[in-house]
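The structure is given below, and queries will be raised subsequently.
A single protein chain has been omitted from the complex, and every remaining protein chain is retained in its original position.
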Amino acid sequence: MQLRELAEKLRCRLVGDGEIEVHHLASLHEAGEGDLAFVVNPRDLPKLEASKAAAVIIREGSPPCSKPTLLTNDPYLAFVQALRLFYTPDRAMPGIHPSSIVHESVRLAEDVAIGPLSVVEADVTIGRRSVVGAQVYIGKGSRIGADCRLYPQVMVREDVEIGDRVIIHSGAVIGSDGFGYLRDEQGVRIKIPQVGRVILEDDVEIGANVTIDRATMGATRIKRGTKIDNLVQIAHNVVVGEDGVIAALSGISGSVKIGDRVTLAGQVGIVDHVEIGDDVTVGAQAGVAKRIPSGGVFLGSPAVPHLAFKRSVAAVNRIPQLLMALKRIEARLASLEGAIGKRRDTPPPPQSVSEAGPR
Amino acid sequence: MQLRELAEKLRCRLVGDGEIEVHHLASLHEAGEGDLAFVVNPRDLPKLEASKAAAVIIREGSPPCSKPTLLTNDPYLAFVQALRLFYTPDRAMPGIHPSSIVHESVRLAEDVAIGPLSVVEADVTIGRRSVVGAQVYIGKGSRIGADCRLYPQVMVREDVEIGDRVIIHSGAVIGSDGFGYLRDEQGVRIKIPQVGRVILEDDVEIGANVTIDRATMGATRIKRGTKIDNLVQIAHNVVVGEDGVIAALSGISGSVKIGDRVTLAGQVGIVDHVEIGDDVTVGAQAGVAKRIPSGGVFLGSPAVPHLAFKRSVAAVNRIPQLLMALKRIEARLASLEGAIGKRRDTPPPPQSVSEAGPR
Partner (left out) sequence: MQLRELAEKLRCRLVGDGEIEVHHLASLHEAGEGDLAFVVNPRDLPKLEASKAAAVIIREGSPPCSKPTLLTNDPYLAFVQALRLFYTPDRAMPGIHPSSIVHESVRLAEDVAIGPLSVVEADVTIGRRSVVGAQVYIGKGSRIGADCRLYPQVMVREDVEIGDRVIIHSGAVIGSDGFGYLRDEQGVRIKIPQVGRVILEDDVEIGANVTIDRATMGATRIKRGTKIDNLVQIAHNVVVGEDGVIAALSGISGSVKIGDRVTLAGQVGIVDHVEIGDDVTVGAQAGVAKRIPSGGVFLGSPAVPHLAFKRSVAAVNRIPQLLMALKRIEARLASLEGAIGKRRDTPPPPQSVSEAGPR
């Protein structure tokens, strides 16, 4: 693409030769000839001249540069938008690969592609332009919206509802049974049938090897725009609000309700039936054990507001100082007691805490 | 189903019109016309009249209700039993889907179903009425009992032994190599062949995307009735006792032995070669680093008895108070020292711990 054309599409100000062709995008240090790079951090500007990049996106107001330049207030955003122009995911050929087993009752909208060796059960519907990769399974009665992408080896059980522009990565399992048992009169654990559904709303993205259990009754629901990283567990009857972000290896227990715009960092755990409000951030490896109202950053296991967590860590770090202070105090006490000892009857023995070892 | 018939099957006492038909089951607030609901918590009884439910299961001794009612001492259990009557999993049609690759030496008992695009290797045996879903793999020589259900995309390696009524959810991998290496004389890490097996006893349930490694020698074993949630890792040579429950994202390291009726909450970790007795509960995100005898609840990382854990948390919370107390003591000391100062030679400097910041 010509740099001039790119400048227009990205709404950047062009400085220098707009006739050059840009073939690839790359980071500053990996860029080769014909590549477009970008600089976000002013510290990297000096590296610019040494880079092989043919052109560069930099921030408005940066010092001038010998290469053709696209100027913008948000160079990283412009670069990402350029990436989206250059690298559209492979358009799969519409149609059903002959090796796939698609039930005759399945209804496919226009331009749906189904890759090889997939299984699509009865009464499934798939919306326009959606791409179902190889070796995917879609269970009976599930509905998939338009412009979705299910990567190879995705598994969708029966009665799952998926909105538009949903992306599901390989190995994800959507709609497995919730983990529910009950002891009967004899104390034997019996399985609670899991007859609910999973609903993934529009613009949701689900990472590789994620598991989302169907509801016992009703629905497990991931609301519009929420992005879920790899290896996350979402239990039965969970509701995750809109525009959330859940990082890898987090686990959300049964019936948890999470508000909008919530961020869970990696390896977070949330116990069952807890409610989390809007705009909450939970730090990595934190464990949420009780309700969190809206807003705030929570850390630790059990999770507490981040200032309380930092106070706790600081407090533990001060224990050695505390012990030394006690030693000094005991010395001063002993000295005072010596000074007025004649007047006292039975001084307590000067047993020092600082000599006692840890339990 | 007629309410009268349901009352008999659930052994509930019927009050009101037994002739009405129940079509579905639902929670109280989701119930529509023709639905049977239930009330466990007396606080929800007032919502009963406003519900659209056609009939309701409530506890014996509850105040009378205008709807036809099933009375029982355990309304949730009765409801779950009703769920089991209403929602039997889809009976798969017995037979082998023609797209599956089943070795000629495989022995299938009566009424086995094998879905499309599955692979069943040589010398596998599968018991009566077991259902193998689509795109499943069963390795050479593995034996599967009766009335099992392997959901689509389950992977069972060679020489795995599975009892009766075992359920395995999609994406689970049973029998992958244990994680074992040894350095040779040159310090090069060589792979220890993993030539043992996995045994899943009767009534075990394995969640989606679980991994259970085969033993180095001998067997990794999950005993009768134990239920394992999604994304759990069971390493080589682990033994998990009967009737246990292991929640999502827990990891059990090599050669761990766990007793009967043990509960591990979510994201629990257990280091290798540790033994855990019967009837132990380990709380969410706890890390078990040494032997736990039978009984008790353990929390924290490293895990300690739950009272010790609570004492630790309380102790840390008291550190700010400790610091304030020290400040007061130092003031009183200084005041005393001032009062008798004439008689003392070299008073120690009044350095206060409370002015020293955290490290």
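Letters A and B mark the chains in the order given here, with residues in each chain numbered from 1 onward.
The criterion applied here is as follows: a residue touches a chain if its C-beta (ideal position, glycine included) is under 8 Å from a C-beta of that chain, and two chains touch if they have at least 3 such contacts.
Since this is a predicted model, take the numbers as computed values, not measurements.
Enquirer: If the hidden chain were put back, which of A:Ser176, A:Asn209, A:Asn237 or A:Ser255 would touch it?
Expert: A:Asn209
Enquirer: Given that one chain is not shown, which residue among A:Gly171, A:Gly196 or A:Gly241 touches it?
Expert: A:Gly171
Enquirer: Among A:Gly34, A:Pro94, A:Pro116 or A:Gly141, choose the residue that contacts the chain missing from this document, as touch is defined above.
Expert: The single option touching the absent chain is A:Pro116.
Enquirer: Using the touch definition up top, pick the residue from B:Ser62, B:Thr125, B:Gln233 or B:Thr263 that touches the left-out chain.
Expert: Touches the omitted chain: B:Gln233.
Enquirer: Tell me where the left-out chain touches subunit A, residue by residue.
Expert: Looking at subunit A, the ones touching the missing chain are residues 25-27, 30, 74, 76-77, 80-81, 83-84, 86-87, 90, 97, 99, 115-117, 133-135, 151-153, 167, 169-171, 205, 207-209, 225, 227, 229-231, 243, 245, 247-249, 265-267, 284-285, 301, 313, 316-317, 319-320, 322-323, 326, 329-330, 333, 336-337, 340, 343-344, 347-348, 351-353, 356, 358-359.
Enquirer: Could I get the residues of subunit B that touch the absent chain, sorted low to high?
Expert: So the residues of subunit B touching the unseen chain are 101, 117, 119, 135, 137, 139-140, 153, 155, 157-158, 171, 173, 176-177, 179, 181-182, 184-185, 189-193, 195, 209, 211, 213, 217-218, 231, 233, 235, 249, 251, 253, 267, 269, 271, 285, 287, 289, 301-302, 311-312, 314-319, 321-322, 324-326, 328-329, 331-333, 335-336, 339-340.
Here is the rule we use: only the chains that are shown with their structure count from here on.
Enquirer: Give the rotation angle, in degrees and rounded to the nearest 5, that superposes the C-alpha atoms of subunit A onto those of its identical copy subunit B.
Expert: Value: 120 degrees, nearest 5.
Enquirer: Which whole number of Å gives the spacing of the CA centres of subunit A and subunit B?
Expert: Each chain reduced to its C-alpha mean, subunit A and subunit B end up 23 Å apart.
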